[in-house]
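First up is the structure itself, then whatever we jot down about it.
Of the protein chains in this complex, one is absent; all others appear in place.
Let's turn to chain A:
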């Protein structure tokens, strides 16, 4: 189909559009389906974009830090900690390194052991927080050096935490996009059904139009315009309602976790504006293809 054909099909011609009766259940069906699907598409899109942001955040936050654990007898812990800090100060890619205080370590353990944990009476390893800088930490090289100089040091570069979390977030993002595609497919199927029903219900009108010399393009155009503009309107309303729903969701917070981060940010707010246009494009193609089939069948 050429650009010119598409332009001609979509060019509003109020007189030509009048040949298709304006009422019928297909009108309500198209409006409802496109509205409902656009509403769902907004949430699927929000889920996908939020998952993408989460994956990026988890990846960058966990990738930018590492933890060094000093498992040493109590009398050697301070010396090994100092040795480890020395090694870290000389290691390229380490922006900063510091040993956690007793209070910080107690705070980390408090969810499991309570707030009055006697840290000095327990063989708790000393933790060192490492913040990565440029050009990035060579974890394998650092492990070798620590193994030689600080025998009780165990480096955790968060890879085993980071990968499953990032994988999970990326899977959510994929599911979001698959949902958008399924919504598009379901919309196309429903509009095809509605267009077929409308074409069948108006078979007599098509016969009259043919008899007075109408080309298939004219007849198809009247139906295509009707369904495309209905879908555009329905999807616009559905998108507005969906975006209102997203706006009403609680704002992102650490306490709320992932669910409160569901929504759009920055340029992401522009993406839902594409939903009505995509809905109209889906309706255009579905109706055009249904009309071509039906007109061939009726000839």
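Just so we're on the same page, a contact is a pair of C-beta atoms (placed from the backbone, for glycine too) under 8 Å apart; a residue touches a chain by one contact, two chains touch by 3 or more; residues count from 1.
Following the convention adopted for this analysis, contacts and distances are computed from a predicted model.
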item	value
Chain not present in the shown complex, as UniProt names it (candidates "Ferritin-like domain-containing protein", "Cell division transport system ATP-binding protein", "HTH-type transcriptional repressor YtrA" or "Zinc protease")	"Cell division transport system ATP-binding protein"
Hidden partner chain, touching residue among A:19, A:70, A:150 or A:236	A:19
Residue, one of A:117, A:205 or A:237, that touches the chain absent here	A:205
Full-complex contact with the absent chain, from A:214, A:237 or A:278	A:214
Missing-partner contacts on chain A, residue numbers	15-16, 18-19, 21-22, 204-205, 207-218, 295, 299
